[in-house]
Structure formats: structure tokens, C-alpha cells
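Take a look at the structure set out below.
Of the protein chains in this complex, one is absent; all others appear in place.
Chain nomenclature is as follows: A and B, assigned in order of appearance, with residue numbering initiated at 1 for each chain independently.
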Amino acid sequence: MAESSSLRRVAWLAAAGLAAVIIGWPVARLFGVALERGIGTLIETLAGPQATVAIWNSLWTGGSIAFLAVTGGTAAALLTERSTLPGRRWLRAGLLLPLLVPPFVTAFGWARAFGPRGLTDQLLGLTLPGIYGPLGIVVVLTVAAMPLAYLIVAGALASRVEPDLERAARASGATRFEALRTITLPLLRPALLSALVVVFVYAINAFGVPAVLGTPAGFATITTRLYQDLALSADPAAFVRATTMAASLVVVALVVVGSSDALFVGRGAARTALPAGAGLARSRGVVAVALGAAIALTTVLPLVALVLAALTRATGLQPVPANWTLDNFAAALDGRFLGGLAHSIVLALAAATVTLLLGALAVAAGRRRSRILGTAITLGFAVPGSALAVAVLLAYGGWLRDTLAIILVAYVAKFWALGHRQLAGSVERLPGDQVRASRASGAGALDAFRSVVVPALRPSIIAAWLVVFVFALHELTMSSLLYGPGNATLAVIVLNVQQLGDPTITAAMAVLLVGVVALAAIPLAIAGFGREPTTRPGGGAS
Amino acid sequence: MTGRPDPTVGGRPDPAVSCRGLTIAYGPTAVVSDLDLEVGRGEMLALLGPSGCGKTTILSALAGFLPVASGEIRIGGRVVADARRQLAPERRDVGVVFQGYALWPHLDALDTVAYPYRRRGIGTAEARRRAAAILELLGIAGLAARRPAELSGGEQQRVGLGRALAREASVYLFDEPTAHLDANLRDRLQLEIAEHRRRSGAAAIYATHDTAEALAIADRVALLRAGHLVQEGTPADVYERPVDLWAARLTGLASIVELTLPADVDPGSRSGSPGPTPAGVAGADQAPLLSTGRPIAAGLVRAIVRPDWVRLGGAIPGRVVTVAFRGAHTDYRLATPAGTIDLRAGGPPTAALGEPVGWSLDRVWVPVEAIGGD
Partner (left out) sequence: MSVSFSRPVARGRARFPRAITVVLATIALLVSACTASGATTAPPTAPAAGPSLPSATTGPSPITTPQPEPGGTIRLYTSVTQATVDAVVAGYTAAHPGVTVEVFRAPTGELAARIATELRDGRILGDVLWLTDPLSIQAYAAQDLLRTWQPSEAAGIDPAYHGDTYWGTRFLNMVIVRGSSIAPGPLTWSDLADPAYRDAVAIPDPGFAGSAFGALGYFALASDAGMDFYASLKANGAVQVKTPDEVTAGVAEGRFKVGMTLDNSARTAVTKGSPVALVWPTDGAIAMYSPIGVVDATENATAAESLVEFVLSDPGQVAIAGTGWQPIRASAGGPPAEGPQVFPDWADAFGRQDDLLTGYRAIFGG
């Protein structure tokens, strides 16, 4: 950690300045425009039927998704981190698989797998009733968000190096279940709260899934309402409504962030494989298989349905090999697609690099002075992408409209928090003595930072970079509102094709998009897969 | 299997704990192999050994945290674990005190100690009353409302002890409970633990790497090396009659002295002449008490000498190499023709570094396993 306070001050000034430009000014401009017509009009607009319905829909689906995803993620985390399930490695990887698939592709896949005339309909005559509508949105977003909850809770379980707490409970007479109820869960409360907040923010921010599953059924959420008002409507009243809703979303985000300070829980690297005790012996295999089956059903099957749809010659034909063709893929790989791919990759590279640099800057700014800075950065993440896009558009649309740069600004505003938190967490866990030893051996502040801190942080840095890269690759919510002629990202192109209504071409493009994202995420997957418990039984050397 | 035994089944009381052929494995490697161990009722057994020797592993298996690969564990005469079945920890008649205290951050001291009572179905108010009594017994009644974060190490461990006592078990397992405490506190807490244990009448197994601790509080001591039992006996047994050099070094300072034996000797103790003389030393008025664990032939033999079996002021020449004043006594290291000798004498130093001194030998012990070179 650079200890010289002048360096820290410079870093703080730079970070604060950038935060003001990237997040502060857009939000200010947004409020300015929203309040232009006076508070009365603002309240009137918010109370209007369309806004009210959309806000209510977002809130209740968001809450349901948060509850369900955290419950499922916690159960999965307890199973993989606190019991002796066979094949844990594979289960962990499988639980994280949904992160590779952009959510709106998941929605599309589910519609093709479980919707009317979908795979299960053709094979078994079964469909998921209500796939188009709030039920479908809740189910699909729960599947998409569960890995997030799982990561947070599993991280908390794994980073507590003392499994002795649960053993002490067992040794004091508690059954497995009582220990879970009286000890494990209460201690997990901060992680559970954090997971709830993160998933809620994620669900409120979702655009692709409600667009694919909600709009056809007339179910509007804040994000689809904003998109409708901003991108699909020429009515000036719609624009007012859009800015008003965006401004109110910022307020909601501030409230949520402010009331739950720990938005992220530090993820410990140490994992222990110590079981809390014998038990669950006979049913272990069954549980593992059940978990695997659930993963297959919710993640693998929709992908299979997607691939089958992409291979089918024409809509309405059975997806049997007789009707298979690669024409859809050939048609999908046109100049537009490749252009979108290029744009997406450029943006993702830039976003990941810039975000990480900014994150480092914010960390270098020091802990004490950075309360406001940290809040501003977290706000960028918590504010739903739709609102953020509107804000950025209002602030910089004049100069940067229709360029890749404006999309980049929105990406950076949104993902800065990811880089910052990841780095801050890792830096906090650095033993300060190492840096002091380096200084005492003659290294200058910057040199000490570079030769001691950076190598120790390298895995964290790489992980954070990759996470932002993958997220930016399949970002849709903001890109769909900010792109201009010839500047569409890949996700936007796929969404536009989907909206035009040809399922086979859409499926082909969606499969290609998943392929691109998966390729990018392979290094992450390998890193996560490789980490394994290293401690011996007994809780330590003895 | 409730785990609460009737100890008088069959007339002879069952041992509190008994392990037969116990093997515990982690994956393909066996951490503990074919161990036989027994703890009588009301007896405190110390498991003594260096880090990694398997003591915590054994305790974990006894408590039910680790499965048994083969062999069996009985507590109070009832089988609680074997290769086929393991009784769940909460149903075994054991209480555990952990090395890292393992206190629950969200419960205060009173509720922590009340926890075992609550798990037995006792109501909150009654459980708290009993817990308060235990806190009183341990002298920490004033800490009842404090959370672990507000307690010092020693206070935390006392709460841990109270929690184990609340279990009212017939066997207690102590996993190096004083390892993280300051030296002064360690001595005091060891004795407190021993006292409360004795008063409760329960048996106990106490894992430690601290020899002084083991010798001080245990009724019997078991020496463990890489998962194997090397020696088992009373503290005096393992101190005065270690089976080999490793055991000798584990249980205290041990010097090796080469002796010339005039005649064959059978196991046992001999004194008087003709006795062994330190090799390379002239003078026949050395006739230390010879104890041996194995038959030895006349000639050269290596023996173990404890620091308190050597005395300053004697005919054998030597030179002081190190001096360390320990307060109640002084430790010397002497370079002598018979080898390097560690010596402990009462009081402040009477010889300085480098000074030539004379010394004499009171006793020697020839271990069961020959010392290398014999």
C-alpha cells in the first residue's frame, strides 16, 4: 500500500474527480431534467398508472427473486461447503454455469425449452404455464441470479477458517439441523443480507428477461417501461416519464445502498473440506444426483433447446435431424454480427481495463477519506442500468451521442464498484508487515507497491478483470438505450433480431453469443475449478 | 445407542474410553493406524506428541467429527464408532474444549454455557440458571453478558470450559486448550482445568505438545508419533523410563552418556559395584544407579541421563558451555570426556561460562530401544 500521504491525496483527488464526471454529473443532470417541470409534475407522473404498475411489478418480482435465489443459493452453498457430497467440484462448476449465459438468452432458451410448442411440449406435451409473464420472469431470473447468491454465501462459509464453531455446537448436543438453525445461519446473516441486496439490485436491473418474457404478456417492469418510453416512443410525455422514473430509481438505489452498508462480503481464498460430522451418509449420492439434475434442467436443457432451434430449417418444423441445417448460422454471421462482435470486444476490453485502473485508484485513495467516494462508486452499481443510461445520455448525449464512448462511460460507471470492491477486499487482507519490510529494505513507496502489493494481488486483479470483461460482453440494459447507427454491440443485435420475431435466426445468434461469452469466461472457469481444499483433517496440524 | 452408559455392566467397570485397532484415514493415507488406547473412569490421559502426530485427529474421531476407517471406539463400554457406523457427535457422552475456543460470536457467555442445556430440552430460564452456576464456579460470573469479542483469551477458554462442563458428560476431550495463551496464564489455567475435571469425576483425554503440561496434570501419559502409540504410562514412567531416545527427548532434556559395563545386566535397577563407569573416564568411585529396560551385555553401552540425575561438584572433569539462570534453578551444559551433559542445579549459578568444573553421575537409564551406535 503506498503509504506516502501525498500520493494518497493525489489518488483521492483523481478518483473523486473521475467519480464526479462519470457518476456524479449524470445523476445531477438527471435530477435536473426530472425536476424541470416541478415536483408536482414529478409526483403526478410517478403516480400515473403506467409508472406505478411498472414500479410495483419490478419491486415485487425483484423481492421474490431475491428471496428465492438466496434460499436456493444458501442451500446449495451449505451442501457443497459443509457436507461430504460426492463430485463437489463438478457441482460447484455446474452451479456457476448460468453466469456464462446472458440472462436474456436464458429467457429465450427457457421459452424454447418449456414454452408453448417448445421442447418439452413436443416431447412430453408439458409446458410451464405462465412462462410468458411474471412467473417466467421470476423463475428465469432466479436461475440466473442464484450463482451470485451462491458465490457470496459459499464464500462466507469457506472463508471462515473455523469450522469448529459448528463442531462445538454438535459437541454441545445439537443435531445437524439444530446446529444449522442456531449457529450457522445466524452467523451467516451478514452474508445473507448482502446476497439479498445484491440479487435484488441485479433483478431490478434486469432488462433482457422482462423484455423477452414480460412484454409479450403485457407485463411491464421499470426497465422495459423505460426502454419503451425512451427507445420506442416518440411521445414527449413518454420521455418525461422516462426521466422521472429514472430519477426515482436513483433514490431507491441510494436508500437500499445506504441502509445495507456491506454490499459485498469479502471472499476468502482459503477453503476447508472439513465436514461438520458424519450423517447424511446414505442419502449423499441421491442429493448430489438431485442437485445435478436440477442444474441440468434449469441451465443445460434451455441451451439444448436453443441449439436445436438454431439448427431447424424453418419455424414450426420439428427439430429432428431431417430438418437440420447450418443456414441459420451462416445467415447469422453476417457483417452486422461481426461488426457487433468487434464493438462488444473493444468495449469489454476497454471497460475491464479502465474499471480496474479506476478501482486501483480508488483503493490507493485510502480508506479513511473515501466514505463518500465509496458510496458514489457503489451507487453506480446499485442504480439500475436503465436509469444510469438515461442519466449518462442526458449528461453527455450532446457530445458523445451515438459513439462507443458513451456506452463505455455507462459501463465504467456501472462496473467501477466491481473492480473497487474486489481490490479493496484483497488489499485489506494483505499483511501490512510485508510492505513495511520492503520499505525497510530500501524500496520507495511506488516501488514497494509494485514489487510487493501487486504480485500478491495479481490473482485478484486478474479475476476482477475477467469478471468485468464477461459482464461487459453480454451487457444489454444500457447498451440497448445508448447505441447508435453502426455502433450496436453484439447483445443489442441479438435482441433486435429477437424482437423482429424469427426464432430460428435469433436462436442461431443467441448460440453464437453464448459461445463468445463462454470463450471469454473459460479462464475464469478454470481458475474457479482448480481451487481445492488443502488442509488436513483435524482442523490444523496436530 | 444413547451413549449414556451403565458402567457396571458385567461386574467390572468399563473403561471410560477404549479404542481398539483404531485407524483413521484422510483419503488414501492413514493418519492414525491400529491404535489401542484406554482411559479408566475418572482418569486423565494426556496425549503428548509433536505437531502432526495425530492427537487432534484422535480427539476428532472420539468426538464424532471424523469417521473411523477400521477398529472401534467405545465410550463407557458402548460402541460409538466402527467401520460401519458412527454415532453422531451430539449423541455421544463427550464434552469438548477446543484449541481456538470456538465460541459463537453471536452469543454471550451465559447463553454459550446454557447452550448444551437448551439442546437437552431444558427451558431458557432454567438453562440460564444452571449456566450462571457454572460461571460462578469458574469465577467468571461477571462476564455473563459479554460476547467473545469482549473477552480475553483466558476468559474465552474458561467460557469454553464452562460450555463443556454444562454437557455433564462422562468423558471430556481437551484439544490443546492452553496453546494460544500466555505462559503465565497457561500454568494457571492448566491447574484450573485439572481441578474442575477432577471435581466432576469425569474421565478426560488431554491433547498437548507441551511436556510440562502433560506431566503436571495427567494421571497417565501416552506418547504419540506419526499416528502410532510409542509409550504409555504414568508421568513418572515416561520421564524416568522412556522407551527410546525419541521418547526421552520428547519428555524432557536427555543427555547421552557412554558407559563401560563390567558385567551383563538384566532389566531392572542395580546399584553398587561393580557398576558402570563413564567411558574414557578414570576413577572407580563413580557407581551411578543403573536402570535398564532391556538385557545388556558387558562392554560399552549408551544410556540416557536426565539433568536432575547429574550433580555439580564431583570427580569427573568437564567445562561449562552454557549457563541459564531460571530463577528457581540453573541449567548448565557441560562439555565432558563422556559427551555433552545437560545439568540442572538448584539456586543461582555457581560456575561461569568456560569454567572447568567437576561433576558426578547419580543415575542412568538404558532404554528399551538401543540408542544408535550401540
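Going forward, a residue touches a chain if its C-beta (ideal position, glycine included) is under 8 Å from a C-beta of that chain, and two chains touch if they have at least 3 such contacts.
Computed from a predicted structure; not experimentally measured.
Visitor: Which shown chains does the chain we cannot see touch?
Guide: Per the contact definition above, the missing chain touches A.
Visitor: Given the contact definition stated above, which residue among A:86, A:285 or A:444 touches the chain not shown here?
Guide: A:444
Visitor: Using the document's definition of touch, tell me which of A:251, A:314 or A:437 contacts the absent chain.
Guide: A:314
Visitor: Would you mind spotting which of A:32, A:86 or A:116 touches the chain that isn't drawn?
Guide: Result: among the candidates, A:116 touches the missing chain.
Visitor: Which of A:40, A:125 or A:218 touches the chain that is not shown?
Guide: A:218
Visitor: Which residue, A:7, A:35, A:93 or A:231, contacts the hidden chain when the whole complex is considered?
Guide: Looking across A:7, A:35, A:93 or A:231, the contact with the absent chain belongs to A:231.
Visitor: Considering the whole complex rather than only what is displayed, give the residues of chain A touching the chain that is not shown.
Guide: Touching the chain left out of view, chain A contributes residues 116-117, 215-216, 218, 230-236, 239, 313-317, 323, 336, 346, 349-350, 353-354, 357, 397-405, 408, 441-444, 446-447, 450, 484-487, 496, 499-503.
The definition used in the following text is that only the chains that are shown with their structure count from here on.
Visitor: How far is the middle of chain A from the middle of chain B, if each middle is the mean of its Cα atoms, in Å?
Guide: Averaging C-alpha atoms per chain gives centres 54 Å apart.
Visitor: Tell me, which parts of chain A touch chain B in their complex?
Guide: It is residues 162, 164-165, 167-176, 178, 182-183, 186-187, 274-279, 536-542 of chain A that touch chain B.
Visitor: Can you check the complex and tell me which residues of chain B touch chain A?
Guide: Result: residues 24, 26, 31, 51-57, 60, 63-67, 86, 88-90, 94-96, 98-100, 102-106, 115-116, 119-120, 160, 163-164, 166-167, 175-176, 207 of chain B touch chain A.
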